[in-house]
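Excluded from the complex is one protein chain; the other protein chains are retained at their positions.
For subunit A:
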Amino acid sequence: MEKKWFTISVYSENNVGLLNRISGIFLKRHINIESLNVSKSEINNVSKFTIVTYITEDWARRIVGQIEKQIEVIKAFYHTDEETIYQESALFKIASHLLFDERQIQNIIKESNSQIVTVSRDFFVLAKSGKRSEIDEMYQQLQPYGIMQFVRSGRIAVSKAEMQISALLQEFHSLKQ
(Lines give C-alpha, C1' and ligand atoms only; values in the text may rest on other atoms or scores of the structure.)
Protein backbone atom coordinates (compact mmCIF):
# COMPACT_ATOMS: atom_id res chain seq x y z
CA MET A 1 0.00 0.00 0.00
CA GLU A 2 1.21 3.45 -0.92
CA LYS A 3 2.26 5.99 1.73
CA LYS A 4 0.39 9.28 1.87
CA TRP A 5 0.07 12.32 4.08
CA PHE A 6 -2.57 11.82 6.72
CA THR A 7 -3.94 14.28 9.22
CA ILE A 8 -4.96 12.52 12.41
CA SER A 9 -7.38 14.50 14.57
CA VAL A 10 -7.91 13.46 18.17
CA TYR A 11 -10.56 14.81 20.52
CA SER A 12 -9.65 14.14 24.11
CA GLU A 13 -9.89 15.14 27.73
CA ASN A 14 -7.34 17.77 28.73
CA ASN A 15 -5.20 15.69 31.08
CA VAL A 16 -1.54 15.55 32.04
CA GLY A 17 0.23 12.68 30.33
CA LEU A 18 -2.10 12.12 27.41
CA LEU A 19 0.36 13.64 24.93
CA ASN A 20 2.93 11.08 26.09
CA ARG A 21 0.40 8.27 25.71
CA ILE A 22 -0.51 9.32 22.16
CA SER A 23 3.02 9.99 20.96
CA GLY A 24 3.99 6.61 22.44
CA ILE A 25 1.64 4.88 20.01
CA PHE A 26 3.72 6.28 17.12
CA LEU A 27 6.98 5.52 18.90
CA LYS A 28 6.07 1.86 19.48
CA ARG A 29 5.51 1.45 15.73
CA HIS A 30 8.59 3.42 14.72
CA ILE A 31 6.50 5.99 12.89
CA ASN A 32 7.66 9.59 12.67
CA ILE A 33 5.33 12.45 13.51
CA GLU A 34 5.77 15.19 10.93
CA SER A 35 3.94 17.83 12.95
CA LEU A 36 1.83 17.99 16.06
CA ASN A 37 -0.48 20.66 17.35
CA VAL A 38 -2.56 20.59 20.52
CA SER A 39 -5.21 23.19 21.20
CA LYS A 40 -8.67 23.66 22.59
CA SER A 41 -11.47 22.48 20.36
CA GLU A 42 -14.97 23.64 19.57
CA ILE A 43 -16.18 21.90 22.74
CA ASN A 44 -15.58 23.21 26.23
CA ASN A 45 -12.80 21.35 28.08
CA VAL A 46 -12.12 19.08 25.12
CA SER A 47 -8.66 19.23 23.55
CA LYS A 48 -7.82 18.60 19.95
CA PHE A 49 -4.61 17.05 18.68
CA THR A 50 -3.75 17.53 15.03
CA ILE A 51 -1.02 15.13 13.98
CA VAL A 52 0.49 14.91 10.51
CA THR A 53 2.25 11.75 9.45
CA TYR A 54 3.37 10.05 6.25
CA ILE A 55 2.12 6.45 6.32
CA THR A 56 -0.07 3.94 4.50
CA GLU A 57 -3.80 4.09 5.00
CA ASP A 58 -3.66 0.70 6.69
CA TRP A 59 -1.34 2.08 9.34
CA ALA A 60 -3.40 5.24 9.67
CA ARG A 61 -6.45 3.12 10.44
CA ARG A 62 -4.62 0.96 12.96
CA ILE A 63 -3.04 3.91 14.70
CA VAL A 64 -6.37 5.67 14.99
CA GLY A 65 -7.76 2.45 16.51
CA GLN A 66 -4.99 2.38 19.10
CA ILE A 67 -5.43 6.08 19.87
CA GLU A 68 -9.18 5.73 20.27
CA LYS A 69 -8.60 2.87 22.68
CA GLN A 70 -6.97 5.22 25.18
CA ILE A 71 -9.32 5.88 28.05
CA GLU A 72 -9.23 9.68 27.80
CA VAL A 73 -9.63 9.89 24.05
CA ILE A 74 -13.16 10.68 22.93
CA LYS A 75 -12.72 10.08 19.23
CA ALA A 76 -9.97 10.02 16.63
CA PHE A 77 -10.12 10.41 12.84
CA TYR A 78 -7.72 10.23 9.94
CA HIS A 79 -8.07 12.27 6.77
CA THR A 80 -6.18 12.76 3.54
CA ASP A 81 -5.19 16.25 2.47
CA GLU A 82 -8.14 16.36 0.07
CA GLU A 83 -10.56 15.73 2.92
CA THR A 84 -9.38 18.63 5.06
CA ILE A 85 -8.88 22.35 5.02
CA TYR A 86 -5.46 22.89 6.53
CA GLN A 87 -2.93 25.57 7.18
CA GLU A 88 0.36 26.25 8.84
CA SER A 89 1.74 29.51 10.20
CA ALA A 90 5.23 30.88 10.01
CA LEU A 91 7.14 33.81 11.43
CA PHE A 92 10.12 35.44 9.68
CA LYS A 93 12.37 37.84 11.57
CA ILE A 94 14.30 40.07 9.18
CA ALA A 95 16.68 43.01 9.60
CA SER A 96 14.80 46.33 9.31
CA HIS A 97 17.25 48.05 7.01
CA LEU A 98 16.46 45.50 4.31
CA LEU A 99 12.97 46.93 4.08
CA PHE A 100 14.51 50.14 2.73
CA ASP A 101 17.64 48.77 1.07
CA GLU A 102 16.00 45.97 -0.88
CA ARG A 103 12.95 47.06 -2.89
CA GLN A 104 12.15 43.42 -3.72
CA ILE A 105 11.35 42.65 -0.06
CA GLN A 106 8.29 44.89 -0.20
CA ASN A 107 7.09 43.03 -3.27
CA ILE A 108 7.52 39.70 -1.55
CA ILE A 109 5.46 40.91 1.40
CA LYS A 110 2.67 42.12 -0.87
CA GLU A 111 2.62 39.09 -3.15
CA SER A 112 2.81 36.52 -0.42
CA ASN A 113 -0.14 37.96 1.44
CA SER A 114 1.84 38.06 4.64
CA GLN A 115 1.52 40.56 7.45
CA ILE A 116 4.00 42.71 9.22
CA VAL A 117 3.49 41.92 12.88
CA THR A 118 5.93 44.37 14.33
CA VAL A 119 8.66 46.73 13.21
CA SER A 120 11.49 47.95 15.43
CA ARG A 121 14.69 49.78 14.66
CA ASP A 122 16.63 46.50 14.23
CA PHE A 123 14.17 44.03 12.85
CA PHE A 124 10.66 43.44 11.63
CA VAL A 125 8.55 40.25 11.84
CA LEU A 126 6.46 38.82 9.04
CA ALA A 127 3.63 36.39 9.69
CA LYS A 128 2.40 34.10 6.98
CA SER A 129 -0.40 31.52 7.13
CA GLY A 130 -1.11 29.07 4.37
CA LYS A 131 -0.12 25.82 2.76
CA ARG A 132 3.32 24.43 3.38
CA SER A 133 4.30 25.12 -0.25
CA GLU A 134 3.40 28.82 0.06
CA ILE A 135 5.48 29.19 3.20
CA ASP A 136 8.36 27.31 1.58
CA GLU A 137 8.17 29.59 -1.45
CA MET A 138 8.29 32.69 0.71
CA TYR A 139 11.24 31.23 2.59
CA GLN A 140 13.09 30.66 -0.68
CA GLN A 141 12.42 34.23 -1.76
CA LEU A 142 13.55 35.79 1.50
CA GLN A 143 16.55 33.61 2.12
CA PRO A 144 18.95 35.45 -0.24
CA TYR A 145 18.42 38.66 1.76
CA GLY A 146 19.06 36.97 5.12
CA ILE A 147 16.52 35.63 7.59
CA MET A 148 17.45 36.34 11.24
CA GLN A 149 15.00 33.78 12.62
CA PHE A 150 12.38 31.47 11.15
CA VAL A 151 9.75 29.27 12.74
CA ARG A 152 6.82 27.35 11.34
CA SER A 153 3.92 25.85 13.28
CA GLY A 154 2.47 22.39 13.00
CA ARG A 155 -0.47 21.90 10.71
CA ILE A 156 -3.90 22.83 11.94
CA ALA A 157 -6.82 21.36 10.07
CA VAL A 158 -10.57 21.06 10.01
CA SER A 159 -12.29 18.27 8.16
CA LYS A 160 -14.74 18.89 5.36
CA ALA A 161 -17.04 16.22 6.79
CA GLU A 162 -18.77 16.62 10.14
CA MET A 163 -17.09 15.09 13.17
CA GLN A 164 -20.11 15.03 15.48
CA ILE A 165 -18.20 15.10 18.72
CA SER A 166 -21.03 16.79 20.59
CA ALA A 167 -23.37 13.94 19.69
CA LEU A 168 -20.77 11.43 20.88
CA LEU A 169 -20.39 13.23 24.17
CA GLN A 170 -24.15 13.21 24.56
CA GLU A 171 -24.06 9.45 24.03
CA PHE A 172 -21.31 8.99 26.62
CA HIS A 173 -23.28 11.20 28.97
CA SER A 174 -26.42 9.11 28.55
CA LEU A 175 -24.41 5.95 29.27
CA LYS A 176 -23.50 7.40 32.62
CA GLN A 177 -27.13 7.71 33.71
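Descriptive notes on the structure:
One rule holds for everything that comes next: a residue touches a chain if its C-beta (ideal position, glycine included) is under 8 Å from a C-beta of that chain, and two chains touch if they have at least 3 such contacts; residues count from 1.
We adopt the following convention: contacts and distances are computed from a predicted model.
Per UniProt, the protein behind the absent chain is "Acetolactate synthase"; the candidates were "Branched-chain amino acid ABC transporter permease", "Acetolactate synthase", "Iron-sulfur cluster-binding protein" or "Heme exporter protein B". From the options A:69, A:97 or A:131, the residue with contact to the chain not on display is A:69. Residues 12-13, 16-17, 20-21, 24, 27-28, 61-62, 65-66, 68-69, 71-74, 169, 172-173, 175-176 are the ones on subunit A that touch the missing chain.
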